[in-house]
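Below is one structure, written out as structure tokens; the observations come after it.
One chain of protein is taken out of this complex; the other chains stay put.
A, B and C are the chain letters, set down in written order, and residue numbers restart from 1 in every chain.
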Amino acid sequence: MTDLAIELIGICKSFGAVAANRDIEMKVAKGSIHGIIGENGAGKSTLMSILYGYYQADAGTIRVNGKDTHIRNSQEAIRLGIGMVHQHFMLVDTFTVLENIILGAEGGLVLKHGVKQARAHLKELNKEYGLEVDPDAVVGKLGVGLQQRVEILKALYRGADVLILDEPTAVLTPQEADHLFRILRTLKEQGKTVILITHKLREVLDITDNVSVMRGGQMVGNVRTCDVDRAGLADLMVGRKVNLQVDKAQREPGEVVLSVKDLNLVDRRNVKLLKDINLQVRAGEIVGIAGVAGNGQSELLEVLAGMQQPSTGEIFYKGQNLGTLKYRQPKAAVLRKLGIAHVPEDRSREGLVKAFPNYENAILGYQCDRSVCKGPLYSRKALVARMNQLIKQFDIRPDNPMLRVGLLSGGNQQKVVLAREIHANPDLLLIGQPTRGVDIGAIEFIHRRLVELRDAGKAILLVSVELEEIMSLSDRILVMAGGQITGEMAGKDATAPALGLLMGGGDKH
Amino acid sequence: MEQLISLLDSTIRVSTPLVLAALAGLFSERSGVVDIGLEGKMLTAAFASAAVAYATGNPWLGLLAGMFAATMLSMLHALVSVTYNGNQLISGMAVNTIASGITPVLGLAWFQQGGNSPQLDDVARFHEINLPFADSIANVPVIGQIYSGLLSGHCILVYLAFLVVLPLVTWTVYCSRFGLRLRAVGENPHAADTAGISVVRIRYLALLCNGMLCGMAGTFLSVYQTGSFIKEMTAGKGFLALAALIFGKWRPTYAVMGCLLFAFADAVQIRLEGVPLPFIGEIPSQFIQVIPYVLTVLLLAGFVGRAVAPKAIGIPFVKSR
Amino acid sequence: PAVVYDQAGKFDKSFNEAAYKGAEQFKKETGVAYRDAQISSDAQKEQVLRDMARKNMDPIIAVGFSYTQAIESVAKEFPKTRFVIIDSVAKGANVKSILFKEQEGSFLVGMAAAMKSKTNTVGFIGGMDVPLIRAFACGYVQGVKFVNKNDKVIQNMTGTTPAAFNDPARGTELAKSQFDRGVDVVFAAAGGTGLGVLQSAKSAGKYSIGVDSNQNYLHPGSVLTSMVKRVDIAVHNTFMDAKNNTWKPGIQVLGLKENGIDWALDANNRPLITPDMEKHIKAARADIISGKIKVVDYRANNSCPVQ
Partner (left out) sequence: MKFGQPSTLPRWAQLTILPALNLLAALLVTGVVTWVIGENPLECLKILVHGALGYGEGIGYTLFYTTDFIFTGLAVAAAFHAGLFNIGGEGQAYLAGLGITLTVFAFDKVLPFWILMPLCMLAAMAFGAAWAYIPAWLQARRGSHIVVTTIMFNFISYSLMLYLIGHQLIEPGSQNPTTREFGQNAWMPAMQNILAGIGISIPSTPLNGTFFLALIACVLFYLVVWHSRWGYELRTVGTNEHAARYAGMNVTKIIILAMCASGALSGLASVNELLGSTHRMNVLFTNGIGFVGVAVALMGRNHPVGIILSALLFGALTQGGLDLSFAKPMITREMVLLIEGLVILFCGGLENLFEPILASFFKRGK
């Protein structure tokens, strides 16, 4: 038995009423990649935050390299050689990469020398692990993939031996993810220990040596990866049988609901974001748009949802030219009324108001809906009733309509958005990254709902960076690269390599 | 030429307290703590410095006292908004109100002059200091005039503000470790925290600097400009400084330019009053007096555009999303 | 008896303070205690008057024009109490209104300024642009022009809120700017702001003129003279009259004749006033009293004949 890098014994942590962690036992072997999986809100982030000294455990002991330690704050964790890449990046957007990296480890009262050293050290790290980043780029302007590298560099720069990553791939494209894994493997070869939180079983099986499974704040299993298979893990994690295959019958699509002709979008700096987009979505079909993030999918969704004005080109919805419509209200509102629903890619930034209780988020975008009004005012009863309905339909947890959405786990937040948009019973559903950061239990559920919707004869335009998801859901698949549609193929005969090839075109990093 | 020089001369004079206050505000706001309490801190400093200068007959002790008093209020502000995560705007208002309350109360108790301090005699005040050869080259055209008319003959605090404080602050904010951490804490305290930086400590330090600079600003008013403390003597300068800070998008040099702009407009305004303008004739003084404010608004609308505040400003740092 | 001050406050180094001095004087002489109070908003004016009336204070002197309406309404409620308002006219059978001819005193100090000035440019710094201050300015200018038709008078108002009477820093700045424009004698009718003006005149080696109470002592050798407005005497006499039951309602206007207004000549500024200056000013004073010289009051129809 190799000696242990980390040992967690009887860790307990609760936030007010919520017991996030209930005496957790976990052992992490030196020089191994250790996976942690679990449903949304299972307690993974909390556990790791405790290990990193961000939160204090209510009870239990932490052993690092066999020594009992009290980690009162991140500083001490860093000193113990623990580094963490948070789920929500902890970077200062207005700083350069270099500034972010030296922050807290400047080496001296004056920045100059610190910066010089850092520059040198960074070069080495680049060589060692293939983590190329321009040290003088402003972090806010980098893509998520690069931002994550910065986070990793930050940890390594501080000489971390144990690297914790919380859902690193949730925000990454397949390519980026693969690159990340290559990095992690090199790290492992260098004798570093990696703890990886993820919702993606594929990843767990790919690169971890051991897996810990959490459910409802408890540790329900510690296994060696080679001893388990995918289904097994899934069941262990959700605590019931999950069906990973999306079974959907072949189905003849109906008439065209959405058709886009020569759509172009140019931004203020005259960068072409969308080039001559032509596409159609029929009733009763799911059209998937595959592509590396940042190749125009987001923009396409926003244009279709009426949040941006196209520069040129026409959009027809049920044969009606949206360009020629009169808009008394903002376009987005009008389109919603016409039956176009939109699940934004970034739920916490756009899809929700985290400070509002659930039931108020249930009408975001549908605030003009008369059915929840009593005279000029809203009827709170109606609102709560609607939210309860959503909670039931999408089993959102915790099932409290009054709770602030910000307190839900991302997974459950995502369900709230989906539930709201589907509840509006749209004819066209624009949906971006429906399962980002969502546990498989929920994924399975969401996928089934989408298929049901399709079978009910709705048109669905699905944007996702998860090839699996695209392939298992879509009837037709369009691939976007560099703002253009670089190819189309039928869902059933699409293969990852083929798609990957088409996506290859416009990687902007 | 004379006119122009005297114009710029008074610009420098008037801007000095604004500059000091604005830079003070810069520290606290860059660290993510809103500070609408500049006014109050200046006022308290003005009082404390005048009182001590009067008692000891030494302006420098006055300065120290002023800086100390202002710092005390800064620490109060820190206690409320950093330690207790209270509302920073309320805290600022409290500081202002307490200041305009306590100064006359103490003043009355100590000097029986209705809350004002007695006139300081000359040794107890700061004075204009003449730079070497100011007089001898005074009538050399241009250079001489500028040197002796504009650069020479200011209070020591003026030189401190522009030649020491301003460069020092700029350097600190952009080139020092403290500056880096300061900006980080103001932009994304969580990031700073996970990087092992104590947000609380940085914010307290920021407010410490804030207090000391406010102290200098207040002292300038009472111990130099008027030679006595008079209640409510700050007359809104704290808010002008705040405006200048925002105007300068929380950057030292730009903020200072904002201050200079106010002061300049003010100086122009003073000289325009009662002077009949071509075509228009004489304008009512009130309309002359709005010039600085209107100018600011126009500039804001016209050129300055959107000012992006430090992201974390006004939000108490609490460990949870 | 009682005195109530207006928003400027008891110690405004100006007429409120003068009123206070008068009351103190009265107290010292007669040993009769009096009450006083300050307010901080319009709505409180009636309150403070009523409060005093209830406490059976009599007479009650209100300092400052802003009390006009308050006096009128409260005087109705307490017909037995005697009310006095300074600097304004209030109706009522039990109300006495005391006005001052500020213009007359300003005229004299204007002459002094004009005669002292070598640059033939003199300055005026007012607090807030209200008729009262305009009256000061107008009289001052008349005085200057009386000495020398084409002397220049540079005028500045400090601000647009009552704070303008409390902004010495700005006072210094205004004064400095006027000096830069050739002014060598400046008259400050701006309460606390004036202190700044006097101060900077002192440090710039120019002359200044004080206002309301005799401010010559503040900077001997720099303060040329002061335009004294004997609010203190007015208050003192009113209390006395009331004490000896010689108090009469109605309007009382105090000018040079009644010694309600005057220019200050004492040991502090003696050296600055040449015999010749003194002669002229005394003469003009006599003429004004005799009516030979008519000094226009700005407030008569809110306008001034000279600039």
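We adopt the following convention: contacts are C-beta pairs under 8 Å (C-beta built on N, C-alpha and C of every residue); 3 or more make two chains touch, one makes a residue touch a chain.
The shown structure was predicted, so the numbers you read here are calculated from the model rather than taken from an experiment.
S.K.: Using the contact definition given at the top, list the shown chains touched by the missing chain.
M.R.: A, B, C
S.K.: One chain isn't shown here. Among A:353, A:385 or A:424, which residue touches it?
M.R.: In the complete complex, the chain left out is touched by residue A:353.
S.K.: Of A:145, A:365 or A:491, which sits in contact with the chain we cannot see?
M.R.: Of these options, the touching residue for the absent chain is A:365.
S.K.: Determine which one of A:168, A:217 or A:306 touches the chain that has been left out.
M.R.: A:306
S.K.: Quickly run down the residues of subunit A that touch the omitted chain.
M.R.: 15-16, 305-307, 329-336, 342, 344, 349-356, 360, 363-365, 367-368, 373, 376-378, 380
S.K.: I need the residue numbers on subunit B that touch the omitted chain, in ascending order.
M.R.: Counting over the whole complex, subunit B touches the hidden chain at residues 76, 80-81, 83-87, 89-91, 93-105, 108-109, 115, 231, 236, 239-240, 242-243, 246-247, 284, 286-287, 289-290, 293-294, 296-297, 300-302, 304-307, 316, 318-320.
S.K.: Could you please point out the subunit C residues that touch the chain left off the display?
M.R.: That gives, for subunit C, the contact residues 7, 37-44, 46-48, 50-51, 65-66, 68-69, 87-89, 99, 128-132, 160-162, 299-302.
Here is the rule we use: only the chains that are shown with their structure count from here on.
S.K.: Can you give the whole-Å distance between the Cα centres of subunit A and subunit C?
M.R.: Subunit A and subunit C have C-alpha centres separated by 75 Å.
S.K.: Can you check how far apart subunit A and subunit B are, centre to centre, with Cα atoms defining each centre and the answer in Å?
M.R.: Roughly 47 Å separates the two chain centres.
S.K.: Tell me, which residues of subunit A touch at least two other chains?
M.R.: Within subunit A, no residue touches at least two other chains.
S.K.: What are the residues of subunit B that contact at least two other chains?
M.R.: none
S.K.: In the complex, go through subunit B and note every residue touching subunit A.
M.R.: 175-181, 183-184, 187-188, 190-198, 311, 319-321
S.K.: Write out the stretch or stretches of subunit C touching subunit B in their complex.
M.R.: On the subunit C side, the touching residues are 9-13, 17, 129, 154-157, 159-160, 163, 166-174, 176-177, 180-181, 192, 195-196, 199, 203, 218.
S.K.: Taking the complex as given, what residues does subunit B use to touch subunit C?
M.R.: Against subunit C, subunit B makes touches at 2-3, 6, 9-10, 13-14, 17, 113-116, 119, 127-128, 221, 225-228, 230-233, 235-237, 266-267, 270-271, 273-274, 284-286, 289.
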